[in-house]
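Of the protein chains in this complex, one is absent; all others appear in place.
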Amino acid sequence: MRARAASLLLLGAVLAGGPASAIVDPREMLPDPAQEARAREIGRELRCLVCQNQSIDDSNAGLARDLRRIVRERVAAGDTNEQVIAFITERYGDYVRLTPPLKASTIALWASPVVALAAGLFAVAAFYRRRRALVPPPELTEEERARLARLQAE
Amino acid sequence: MTRRQLMFALPAAATLAAAGGFYAMLSGMRRGSFDPRGVPSALIGRPVPSFELGPLPNWNKPGLSSRDILEAASLRPVLVNFWASWCVPCLVEHPQLMKLAAEGVPVFGINYHTGTQTDPGATAWLRRHGDPFARIGIDLTGRVAVDWGVYGVPETYVIDRRGIIRWRMAGPITPEIDAEQLRPLLRSLA
Partner (left out) sequence: MIPELGHFALVLALLLAGVQSILPLVGAAQGERRGALLMATGPSAAIGQMLFVALSFFCLMWSYAVSDFSVANVYQNSHSLKPMLYKLTGTWGNHEGSMVLWVLILALCSGAVAGFGQNLPATLRARVLAVLGMIAFGFLLFTLLTSNPFERIWPVPEDGRDLNPLLQDPGLAFHPPFLYLGYVGTAVAFAFACAALIEGRVDAAWGRWVRPWTLAAWCALTLGIGLGSWWAYYELGWGGFWFWDPVENASLMPWLLATALLHSAIVVEKREALKVWTILLAILTFSLSLLGTFLVRSGVLNSVHAFANDPKRGVFILMLLAVAVGGSLILFAWRAPALEPKGLFAPISREGSLVLNNLLLATSCAVVFVGTLYPLFADLLFGAKITVGPPFFNATVFPLFVPLLVAMGVGPLLPWKRADLWAALARLKLAALVVLAFAVVWIAAVDRRLLPALGFALALWLVLAAATDFADRVRLGRVPLAESFARARGLPRGIVGGIVAHAAVGICLAGIAGKGIAPERITLMRPGDVTTVGPHTLRFDGKADIVGPNWRGTEGRLTLLRDGREVAVLTPERRFYPVQRMSTTEASIRTSGLADLYAVIGETSEDGATVVRLHWNPLAPWIWVGTVLMALGGLISLSDRRLRVGAPARRRREALAPLAAAE
């Protein structure tokens, strides 16, 4: 059993039992191109739950098709993008969103890029400040250079 | 320890903390408390979504609506089971469902269809293996399944006496799960 799972080195929709690649069926598409574009945009934000790390736009699983149809129904009914995503999230939880919502449990995630960059900038600034303390010896003046040359000649 | 020494020790400390976390994950996976592949139900603690589904054609069983569920649940906790004849794990859990139905637990079935798959073999399946369901709704468009947050079959929900969804099992109800989780829950909700 383990080894069987071990040969599973592959991508997505195949596991769902459907054909391997994603083809959004033209018959699914909305007649209004602006609405269809919005539906595709929303589709790219929703995770296909029976696949691994794919959006419903990229998967040909049955559930993905149903969700795509629902998205288009709601877009045609006049919902905004956020309303459509909220509709799906109500039923499937935050897990279905490919961009995690900003909540108490995800603050650390969203803050991390800013924190990391700030920490890095701070470290670099501290690095340069510490090095400035090691002041290099002042340049020799003309007179001092001449004196050095005379001394070395001796 | 000076502050400088503390800073140098930070990477090692963070690594050991992370390793501890990963170890907790692995032992959780072995015990079953941590499941990286599972998706929890978003409907736990919420009321049953309202719906109305027609009966399975050529099968002498009435259809299913949310009203039926709430009516039955007011007396004792009930089960709602999403199934399909092409689903192999549904067969695995079938004996457990039959047993539950025989003991008087109302088991309501919803015959699941997704955009790609219909289920013409549903009645033959029931005839061959037995019908544990008090009522069966046929979800031709898959819309009701989406309202319940179903993403595969089988999925089983426990509804308490106030009509609130209390538990969801995604996958077959094995005898172990039946004994260790389902029965105690039904008893506590009775």
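The letters A and B name the chains in turn, as written, and every chain counts its residues from 1.
Note that a residue touches a chain if its C-beta (ideal position, glycine included) is under 8 Å from a C-beta of that chain, and two chains touch if they have at least 3 such contacts.
The structure displayed is predicted, hence computed values, not measured ones.
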Contact footprint on chain B, counting only the chain that is left out: 4-5, 8-9, 11-12, 15-16, 19, 21-30, 34, 36-40
Those residues of chain A which, in the complete complex, touch the missing chain: 2-12, 14-15, 18-27, 29, 44-45, 47, 51-55, 58, 93-100, 105-106, 108-109, 112-113, 116-117, 120-121, 124, 127-128, 131, 134, 136
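Definition applied: only the chains that are shown with their structure count from here on.
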Sites on chain B touched by chain A in the complex: 39-43, 114-117, 141-143, 145-149, 151-152
Complex interface listing, chain A residues touching chain B: 18, 49-50, 60-67, 69-70, 89-93, 95
